[in-house]
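Omission of a single protein chain aside, the complex is shown with its protein chains in their original locations.
So, chain A:
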């Protein structure tokens, strides 16, 4: 096996209480890279359209990349995959922290969980394999408490855990690592998949270091790159992702009042990155091996939100709890963020569902009868917090929200669809597609539903360039021509990042595909070129799409809510733009080699070496 990898995947059958190790070979690694790529092939081989996401037959996989745990910067991430109970299709969440590095040190490139334990368990994984241990005493604890308890039992271990929401099969529950720092594999409801398997947590500890093909050369390259990355990302280190709040509000990229309005200037200032630095910020942290360190710690010591002490809200949380629910109280958002982390739920879907509910209440689509007597109002932190408790505990009106948009809309009239802001059942991240045309296409075609990270194309419409792809200048964000090609290209590139399990924020540090190819080559010994990596990225993206097609996805699902396609906001930095999605989709499908209905053609699948998967 090439360097970088351990060459071993740990498989655990929870029903039969058995585990075994499977070796991977060079062919497999060079075709799928790792992380998200290993996840794609695992899901495609072990689940199908009939698999119930919360049934025993779903799989839950955790995968590192070939550079995880090495000197390569920002390489501490890993991917979690499973069929999503939120969307019913491909499900994946990439997460930072230190858990992925620890798994590699324990000797594994990944873990796959099959079946269902007959009572709550946690997995204790170390260099000797895995023990399936009773988790009765952990069941009911929040994610921070679980990590703390398991670290008492297993000093030095890294913990990935679900909270009470995952236990109660809340479909927007995630898996959380790094204890109080609250790094989250939040999206797609994969915490509920763990809960459905009765798995409370995975504690892992290891000491092995991956070998490298050309260690000294790699170190030298990395030294050079780290200098550049640090220099170019000073602002990201200083303000974290909350630094996005003010500029995104200015350029019309910020969700305001459930995506209805275009401006919220004073509100944005009061929950911004600079405001956080002046008020609640108590420290900064970074994922394993990251020279950027965008993580924020917040601490509130007095007032109604005084228990807060841990990872602070990211941009997405500030945008959606703040702008979309019109809450301009930073401390309240920090508190709500921590509650979500502790219950183990996705702040993005949580806040989207709450903003939608407030509007539905305002319009009379739902009333006190549905909300259990709650009066839902904009700008009310009390309502936000109460609904988070209800979602986390899967009770009251929160139990309706806990199913996500798909189930929520089933019970409401057609009017509700107009302002339910989701794609394929997953709520929007805090970037408005009316501010960047490419993000409209990215949300519509991302394999896991509305996702800005699967394409990350909007950064090329704003400040990032990549001359090797002909992107020497940022593109005009409102232009249409070429956006189909751009999104296909950036989705392939992001598939490479996710499969190497590297952080995409490296792009802001000037890291491009040439660096990635060089690092992988020096790390693993594979003779990868940028072109070869991009072909692998394309293969992985197409396999996920093909999986979704088999689950019934086609052009009819590659859509955006009417509000986003038809309603101009009339003010703010993108007041008049509406993304012409259909036109861009035609170009995109052509660039991908898919037919007009968005189905990958046989030729495309065979060209990418996916012939084995055609069924």
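Things to note:
The working rule: contacts are C-beta pairs under 8 Å (C-beta built on N, C-alpha and C of every residue); 3 or more make two chains touch, one makes a residue touch a chain; residues count from 1.
Convention: contacts and distances are computed from a predicted model.
Among the names given as "Transcriptional regulator HTH-type FeoC domain-containing protein", "Oligopeptide transport system ATP-binding protein", "ThiS family protein" or "Amino acid/amide ABC transporter membrane protein 1 (HAAT family)", UniProt records the absent chain under the name "ThiS family protein". The chain not shown here is touched by just one of A:31, A:260 or A:462, and that residue is A:462. Only one residue from A:203, A:222, A:244 or A:388 touches the chain missing from this view: A:244.
Across A:78, A:263, A:424 or A:504, the residue that sits in touch with the chain not pictured is A:504. Shown as candidates are A:235, A:375 or A:614; the residue that touches the absent chain is A:235. Listed by residue number, the positions of chain A touching the unshown chain are 231-236, 238-241, 243-244, 246-248, 250-253, 269, 272-275, 277, 294, 314-316, 429, 452-453, 456, 461-463, 473-474, 477-478, 504-505, 508, 573-575, 577.
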